[in-house]
Structure formats: structure tokens, C-alpha cells
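The structure's right below; bear with me while I get my questions together.
Note that one protein chain is taken out, while the other chains of the complex remain in position.
Labels run A, B and C following the written order; every chain starts at residue 1.
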Amino acid sequence: MEPITAPAIDLVSLAPVLVLSVFGIMVLVTDLFIGKDKSVLVFISLTGLLMGAISSLAKYNLPVHSFNGAYIVDHLSVFFTFIFCISSALAILVSVDFNKREGIKVGEYYSLILFCTVGMVLLASATDMIMIFLGIEIVSISLYVLAGIRRNDPKSNEAALKYFLLGAFATGFLLYGMTLLYGSTGSTKLVMIASAIRNGGVASEPLLLMGVVLLIIGLGFKVAAVPFHMWAPDVYQGAPTPVTAFMAVGPKAASLAAFYRIFSEAIPQLSPSWEILLCVVSVITMFVGNLGAIMQTNIKRLLAFSSVAHVGYLIIAIIAKNSLSSSALMFYMLTYAFMIFGTFGIVILLGRKGDENLEIENYSGLAYKHPVLALSMTIFLLSLGGLPPLAGFVAKFFVFSAALKEGFLILVIIAVLNSAVSLYYYLKVIVFMYMKDPVKEFDITLSPMTLFVIAISIFGTIQLGIFPDSIIALAQAN
Amino acid sequence: MLESYLGAGIMMLMAIGIAGGMVVMTSMLGPKREFADKMEPFECGESPIVSPHQRFSVKFYLVAVLFVLFDIEAVFFFPWAILFKQLGMFGFIEMLLFILILGVGLLYVWKRGGLDWE
Amino acid sequence: MLLKLTGLVPLFPLIGCIINGFLGLRIGKNAVGLIGAGAVGLSFLTTLFIFAGLVMTPVEERVFEQVLFTWMSAGDFAVDFGFQIDPLSMTMMLFVTGVGFLIHVYSIGYMHEEYSFYRFFAYLNLFMFSMLLLIMGNNFLLMFIGWEGVGCCSYFLIGYYFEKKSACDAGTKAFVMNRVGDFAFLLAVMYIFNIFGSIDFTTVFHAAPEKLIYDGETVTIITLLLFVGACGKSAQIPLYTWLPDAMEGPTPVSALIHAATMVTAGVYMVVRCNALFALAPLSMTTVAFVGGGTAVFAATIGMTQFDIKRVLAYSTVSQIGYMFLAVGVGAYTAAIFHMVTHAFFKACLFLGSGSVIHGLHGEQDMRKMGALKDHMPITFITFFVSTLAIAGIFPLSGFFSKDEILYHALMDGNVILWGMGITGALLTAFYMFRLVFMTFFGESRVDPHVHPHESPKVMTVPLVILAGLAFFGGALGIPLFHGWHVLHNWLEPVFHFDMASALEHSAHLLHEQGKHAPSLTHLLEPAEHNLWVEVALMALSFSIAVAGIFGAYMCYIKMPHLPASFTKGQWGYDLVKNKYEVDELYDETIVKPTLEGSTLLWKEVDAKGIDGSVNGTAKTLGWLSNHARTFQSGFVRNYALFMVVGFISLLIISL
Partner (left out) sequence: MDIEMEMVPLAHYLFLSATLFVIGVVGVLVRRNAIVVFMSIEIMLNAVNISLIAFDRYLSLHDGQIFSFMVMCVAAAEVSVGLAIIIALFRNKPTINLDEFNIMKS
């Protein structure tokens, strides 16, 4: 037989993946040879994330296709790689003090975050369904373990089990969808699928459509869209708080990036069929997220429902699928990262060993003991609620404008109405902080790393709200 | 247009029918006469001496899991083995890298004590 | 050039807010007060300089835009962070910073005993910053930022006395009701962006006649949405109930935010968008009727209240109703005029009531006041002057501004609107004097343990200044003769709208759509100024005001004396008895039904109907939320089942 020529390998475009993997393995191996003090691992992981972010700039003249069109480096992927590296770095920073307090002494924690980041980068850069599947699984498997990393805590266990079983279940749907797409178009590459649909090379239309529905389910689960969201509140509550924050940002952003890519690059031709589906999903996601959050008394569950609602807004960007909406998606996720890590940073600070103070009641009177913390929390919450001139408002405005441009007026009205409703429960927390007497003493250790994260997040939330232009320019360079 | 869905629809219905049917049928067709003696574990006419639910040591699971993991990775050797000649040096180096990464995994398991039985 | 100073105006309060917010506890109360009031004072001074600059520029060039930076740009769409100075925003800036400064000074005295004095000033400065942003922004989005910002500050300041549950509830209520309005506003902004591809005021208003069809669907929807936004902020039917509740906040806040500035933002916004509203006659009528209705409705409720601040709150709602009435009939100048005079006298009234409350150590119930005029003379005089002004007594400011509104309402050809206005005027005079009589005249019903005293200088000086402004403010707009109306001449360029070319364009657009354009030439006929009608109206409204005052006098000065004279017994028994019978008759036939009717209105419509619907919405949301929770059972298999059900539903939808 003929010798098979080696496929075109472009390791440079793969640089962030390689760098992050190497550092992940390095953390894993180093952990074997050090004692109880894990700070060196923190240092290695942060270095790795920094290097990973820098290495994503290795390619210029974007977009660059490599690996026979299975991998792409374009503005979307580079921007998202930055978001992932920032969010993973923030996650590690908030974890340091938390892990010390709660006695989580496993070095794998940090390497899992790095591996998870690898998966996210793959997800944002993959243009082949096999790669997308691999990315999703790398992310998910790392998260299953991270959610259950407190092995002796029944809540953490339960969260891991629920997440794992439902996640694997959803993976089944996702895979089946990909298979049907593959079977009816004959390729796993997004571009080829698109051209097959365009040129009428579809073997079976019903199978194709069923594949699309199955894809929506699989991806909908990963981003926690209703009705595939039900794991989110439970898992968010049970997982260690830094992991919850991490989960709410990075993996969600990565799945959304893949979601966007598949729907805008592989099957834009089918948009008449899936637009209505995504509209329905988006609307019920917003409603269920916001209504569910109103009655919550646990701050982590409240934030879980709120993040479900935010996914509802973000799906609108996928539906709009114009250039404005892709940059809106990127911008939104960046601001979301800051808002979420800021909020969770404060949630972590308020906790004590053995008592995490997760009831909203426990925030009563925070403004009198720690006015700056309360003010920061207020800024984050108001930004999440979309109040100008904070970053959350600009992000929402962008997404909604993108959708309006495509004429989705009713969808936007519903979204704006929802964001008005959402302020109600964010306000509830603020009311507790400013207008109630403390129910018990605050016993806050102002751990420097967590404070650092909060400071960065404050800066990001305000900076991106008042001077968003430079970042927006970056986001829409394509 | 709708005809083309007919096939897929029938297929779905039959799939659901068979799967659901199996669940329903077992509960319907299976006899359900229960009496005390029947619910006893049967051990050649003798009353059971110990509980039949013996717990396996967690070690077994650990070994099983490790086995599954490393075993399944071997699946990637097969295509390489078949096309060994054609792939040439490129394939060889790739496979070395693959084994290296697996080796790191093995090292990790070893140092963690996953291979110690006692 | 003086206009270049524009950016400084909002900057000062922002700096004040930051200093007070972060260092407030350390630098001591005096410094906090100095910084808080000083910042606003500086921005008032700057505003004066800018005003001078604007006056010096020729009339045609009196629109100055200062772009600080590009806020965000995406594709073909860009929003600047910039300010627009024109006669309209200039007017607003002048009175907002001016009145704001006085109220800041007053607050130094009023709030001096509070522990978190610094917090109060930080919020107050932040409010000034947001308000200035709202006024000065050169595009809808910047206005919206200010819009939300003032809402936020209002929420924080209403809930300032956080120990009181009612204060918290009131704050939350205000915020949520405002959100309803904001929601509409944001939708309107997006709609505008969708149609014009821009949200700059100049671009949009310039392009409006070319892109929108006169009386078309689009412009009607946009303007109605904008108006709903304005209703929320300016407390008009049906979104007004938060304002009376907002009186839970400290009195200077009520004066600044809930009387003089923030609540008039809705009027400002509608006036700012006059180029859009001019194209939507249906919306204009709606605005006018909602305004007129609110003016009467709130005034009737004002007659039944005993809390001194709540009376003033309903009065504010009612007066803003007047402004909308004016806007609705196209009398923009009159609306702004009334807004300015209202800011003067209402701020003075609120601060005066604050002074009374301060002097009585926190008492707000008018049934426990009375005869205070001797104890607090300065407060009394200033309060009385402002009351005369709001009642519309010649030649005080309220007389001119209200009269102008009534004149335009009548000239617009709508007698019903005019009737509403004149009824409102009668009721206003009545309840305001009821307030004055109950508080300052008659027998003292003050708790014997409380010794009323006059407030310190830092509080009375602002009162005097405001009362002076309330007295002479009418000079801005003396009617009758062309050219005397300073404010009208000043604002004229902003309200200039070329109706002829707009109609031409919309006829053209309709033609393109294959429709026939209706003939609307009657719109182009110039309105004539009828001097005699105006003079007659003036006389009428003056006598109406006097009648209202007389009514209040009868009810609240004469009657309360009766029991006392009975006990004294002898002198003039018959006379008194006769009087009593007259009063009784009057009471039975006119006052009592009115009072009962308005109480009914208040209890039924206000409390049950509108509050009920707000609470009902909250309840429904809670109910839905509870139901959403029951799905969240915690069982993995249920969640999986939900996923499958979701899958099947999506499959069905996709077919």
C-alpha cells in the first residue's frame, strides 16, 4: 500500500492547548513530590494560564485553519481563550484561601482546573464535531470530579453524582445528534456539513432535523438551558463555592462558543427550523430562571437560577447569529466572568469553616460592618441585573441590539421584561445587606487572594461598563 | 414532505414501543405471588447462615477502574498497528508521545499508591 | 470658551460622592457637609458660567455638544459619552443645581443628628450626578443611565431609615414600579435605535420627520412607550402610588428628589422628545388626559390626608399632572415654566414641612399640630408664601405658570382638559390651605411635652431664598404681551418644529406604501393669541383659587373653634349657631360628599385597585416561582424525565 503522508500538523495553532496540558501534567506530577503545602501548585497553574493566554496570540493573520479543518484560530477562539484563562485564574485565586479554610488539600484540584481549561479551549476552537465532543467531555469529566472534590461532604457527593449521571445522559443525546448529523450529511466537519446542506447533499432531512433537536438538548444541558437546567441549582449548591463560580463562567462560555459555532457555521441554512426551537428554549429559560430565583433563600441557588436566566439572554445571541451577536456573546461572557467571580468572592469571604453562611439572611446588616464589601456586592448584583452604567447593562444592550437588528422584536421585549423582573431578587440581597439588622456576628477573615479577585472584578465590572469600547473593538475585530 | 417523516416517525414509535413494552410486559406478565418462604434466599433447602450480600473490598473497584482505563487506551494501538508501515516515522513518534502520556498517568497512579494492594 | 466647562458640572458631585462615601467617617461631619454641599455649589457656579456662555452665543447656535469619549461602538452603531447643552437642558441644569445646592445646605442642619450623615451626603451627591447625567446626556442611552441612577439613589434614600420596615418596603416598591417605566423606556430606546440606527438626540430628532409617518403606528408606539417610562418616573396614573410611600425617606430627600428634580424627569424627557411627540397626536392626547386626570385625582386624595408630607406628596403628583397636561396640549414652555416654579415652591414647602417636623421632634401628623405660626415665624412666612404660590394667587409664580397651562388647554380646543385643570386648581387651593390652617393656625394640638422651636439658620436661609424664588419666579414668564415671556423666547429654538415639511415627508412615505395621505392642513394654521381670553381666564383662575382658600378657611379655621366657643358659653351664641348651620350645610352638601368621595377614591381605587394590582403581580410572581420550585424535587430521575419530556416537546414543535 501507499505510504500515508502525515497530515498537516500545525502545533503553533494548538499552542494554548499544548501549553495548558503540559502545565496540567506538571502540576499533577509536582504534587506527587511535595508535602502538604500546595502553594507551589498554585504558582505553576497561574503561570500556565498566563502562558496559555499569551500563546493563544501565536497566530496572526486570523483566521487560521489547521488539522484538515478540524481546528481554527480566529477572533472568537482567541477571545474566548482569554476569557477561559482569566476565569480559570480567578477561580484558582479564590480557591486558595477557601481550600485552606475548608481543608481541601488535594493537588489534583489545580490540575483539574487546567485540564478543564484545555477542554474549553478545544471547544471554542474546534470546527469538527469529534473535537467538539472531546472538548465537551474533557470539560465535563473534570467538572464531575471538581464538584465532588470534598469527598466527605454528602452535599458535594450528591452534587457530583447528579451532575455526572445527568451529564452522561445528556452526552448520549448530544452524541446521537452528532451521529445523525454526520449520517445525513456525510461529514463531521462543520464547514462540510454546511456545504452539504447548501448543495442538497442531505441523505435524509428528517434525520438531520432530529439530529439538530438532539444537539440542542445536549448543548442545552451543558449551558443549563431550560428544561435541561435542573441539575444546575442542585450542583451549584453542593459543589465547593469556587468550583461553582468556575462552573458558572468558563465551561458555560465554552459550551456557548461551541453552540454558536455549530449553529452559525454548520447549520445556518436550517435556521428556519431551529430558530423557533431556540426562541422557545430562550424564552422559557429566561422565565424559569428568573421566577425560580425569586423564592430562593440560599444565595448559591439564587445565583444558579440567575445564571440560568443569563443563558436565556445569551441564547438570543445565538439566534441572531450576525457579526454583532458573536461579539456580543464574547463581551457578555467576559463581563459575566467578572460579575460572577466578584459575587462568589464575597460569598466565599463571608463563610467560615463549617458554616458557609449561604442563607441570604446571613447577609443582613453587612453594610454596617463591612461597607466596602457590601458596596462591591451591590455593584456586582446591580450589574448582573443590568443596571447602567455597569458592565452587565452594556452586555445586555449589545445582545439585544444584535437580535433587534435581525428583527426579533418580541423576543427582545420578553428579554427586557425579564431583566426587569430579575432586578427584584438581586435587590432582595441588597435590601438584606443595607436594611436589616445583622442576625449574627460577622466573622470575616479578609483573605488577600480573595480580596484581590474582588478588586479585579470590581475594576472589570466598572471599566467594562463605562469604557467598554476598546474591548468591544477587540471582540469584533473579525 | 410529511411522508419523509413517516419513516423516522414509525421508527421512533417502534423504538419506544419495544423499549417501553419490555418494561411494561415484565411487570405484567411476570407472576407476582409472594409469600414469606419465597422471599427467603434459597440455599439448597437450608436456612441461610450469613447474609448473601458480601461486600467486596474497594480495592477491587480501584483495580477494575484502572484496568478499564488503561485497557481501553489500547484501542488506539490497533489502527496504528495495522497501518504501522504506511504511517512510518510520523506514526511512530506520535505513538511514543501517546505512550509517554500514558506513562505519566501510570507514574501518577503508582506514586499515589493505586497499585499497592495492602 | 465657557461652554467647555460642561464636563465639570456633573464631575463635582461625583467627586463629592466618592470622597464622602469612602472617607466620610474619618473626616467628620462638618467636612462631610462642606464637601457635600460645596460640590453641588461648585457645579451650580459652573452652570452659571456655562449659562453666561450660552447667552453670549447667537440664538441659532445655541446647541453645544461636548463628546468626552466614545462609549461603545459596534459595527455601524456608536454611542458617545457626551453632553448636550441647549436652552432646555440649560434651564434644567440651572434649577436642579440651584435648588439642589439649597437643599444640600438645608440638609446639613436637618440631618445633623444622624449617625451615618456621610452616607446620606454620598447618596445625595450621587443623585445629583445621575440627575445631571440625565439632563445633559446627548443621547437616549446616557439619559437612561441617569434615569436608572436617580432611581437607584432614590431607592437608597427612601430606605435610608432602614430600621423602619415601612421605609424598606417603600423603597422596594418605588424601585419596582420605576422598573416598569424603565422597561418601557428601554424598549422605546431600542425601537428608536432600530429605526434610526442611532440614539443621538440630534440625529434622531432631525431624522424623525423624514422617517416617521405623521400619526403612524411606529411613532405612536415609540412615544407611548416613552410616556409609560415617564409615568413611572414622574408618578402618574397608574404608576404613582410609590411616591406617597416614598415619603418614608428623610425630608430633604423628599424635597430634592420627590418634588423638585427627579420626579419631573419624565416631563423633561417628553419635552426633550417633542419632535417625536409632535408626530403622534394620539400620544399627545393620551399624555394630556393622563396628566389632567392625575392632577384632579391626586388632588382629591390630598384633601383626605393627615400626614403633612403625604399631603405634599399627593400635591406633587397632582402638579406634575399639570405639567403633563401642558405637554399634552403642546405647551412645552408652559410645562417647563411650571416645572421651574414648582421646583421653587414645592422644595420650599417640603423643606418647610421638614422644619416643622424638626421643630416638633419628628411629629408628622397634622392633627397634632396647630398654632405653630408664633413658634416658628420664618418657617411660617416662607411656607405661607409658597402656599400662596402653589394655590395660584397673583402675582406669585404659581399663578403665572398654572394660568399659562390652563390657557393653552382651553385654546387647544379641549374644554374637558381645561375643566380638569380648573377643578384641580380649586382643590389645590383647598387642600394646601387646609394644610396651612391645620398646621400653623387654630388651637395648638401639639403634644404638651414637645416644645416647638424655630430651626437653625442653616435651615431657614434656604427656606427664605426658596420662598423668594417662589414669589418672584413668575417674572420669567409674564404673559399677555409678546416678548415679555423671557422663558418662552429662551426655549423657542428647542421647540421649533417644521410641521409643514414633516407632513410633506409623511405624505410622501404613505404614497410610497401606496396609501392615501389624509389632508392635515388645519395643523399648519398658526395659533392666534387671544389677549382677552387670557385676561378673563386669569381672573377666573384667581377667583377659583380664592374660593378654594375660602372653603378651607371655613372648614378648618371656623369649625374647629366651635366646640371651644360652646364651652366658653355666652358671647355670640346665636351668631355662632347660625354660622354653624351654614357651615353644617356647606359641610353636608359640598365638603362631606367631596371628602367622602375622595376618601372612597383613595381607599378603593388607590389602595385596592392600583396597589392591589402591584401586589397582585408580586403575588402571582411568587406563586409561579413556588410552582417552578416544586419541579425542582431533587430526584435525579425526575430531572432526567424532564429532559426527555423537553426533547419530545421540542421534536413536536420542530414538526
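General observations
As a working rule, contacts are C-beta pairs under 8 Å (C-beta built on N, C-alpha and C of every residue); 3 or more make two chains touch, one makes a residue touch a chain.
These figures come from a predicted structure and were not determined experimentally.
One chain is not displayed; in the complete assembly it touches the shown chains A, B, C.
Considering the full assembly, C:644 is the residue among C:59, C:500 or C:644 that touches the omitted chain.
Contact with the omitted chain, checked across B:76, B:92 or B:110, is made by B:76. From the options B:6, B:19, B:81 or B:115, the residue with contact to the chain not on display is B:19. Set against the missing chain, the residues A:15, A:89, A:104 or A:160 yield one that touches it, A:160. Contact residues of chain A toward the unshown chain are 129-130, 133-134, 137, 141, 144-145, 148, 151-152, 154-155, 157-162, 164-165, 168-169, 171-172, 175-176, 178-180, 182-183, 186-188, 203, 233-234, 237-238, 292, 295-296, 301.
For chain B, the residues touching the chain absent from view are 7, 11-12, 14-16, 18-20, 22-23, 58, 61, 64-66, 68-69, 71-73, 75-76, 79.
Touching residues on chain C toward the chain that is not drawn are 629-630, 632-637, 640-641, 644.
Simple rule for what comes next: only the chains that are shown with their structure count from here on.
Minimum number of contact steps separating chain B from chain C: 2.
Here A-B and A-C are compared, and the pair linked by more C-beta contacts is A-C.
Between chain A and chain B the centroid-to-centroid distance comes to 31 Å (mean Cα coordinates, whole Å). Separating the CA-averaged centres of chain A and chain C is a span of 43 Å.
Shown for chain B are the residues in touch with two or more other chains, namely 5. Within chain A, the positions touching two or more other chains are listed as 210. If you check the complex, the residues on chain A that touch chain C are 161-162, 165-166, 169-170, 173, 209-210, 212-214, 216-217, 220-221, 226-228, 230-231, 233-234, 273-274, 276-277, 280-281, 288, 291-295, 323-324, 327-328, 375, 382, 387-389, 393-394, 397-398, 400-401, 404-405, 409, 412-413, 416-417, 420-421, 423-424, 427, 431, 434-437, 466-469, 472-473, 476. Interface residues of chain C facing chain A in the complex, by the touch rule stated above, are 21, 69-75, 77, 81, 141, 144-145, 148-149, 152, 156, 159, 162-163, 167-168, 171-172, 175-176, 179-180, 182-183, 186-187, 190-191, 193-194, 621-622, 624-626, 628-629, 631-632, 634, 636, 638-640, 642-643, 645-647, 649-651, 653-654. Across the complex, chain B is touched by residues 1-4, 6, 25, 28-29, 32, 204-207, 210 of chain A.
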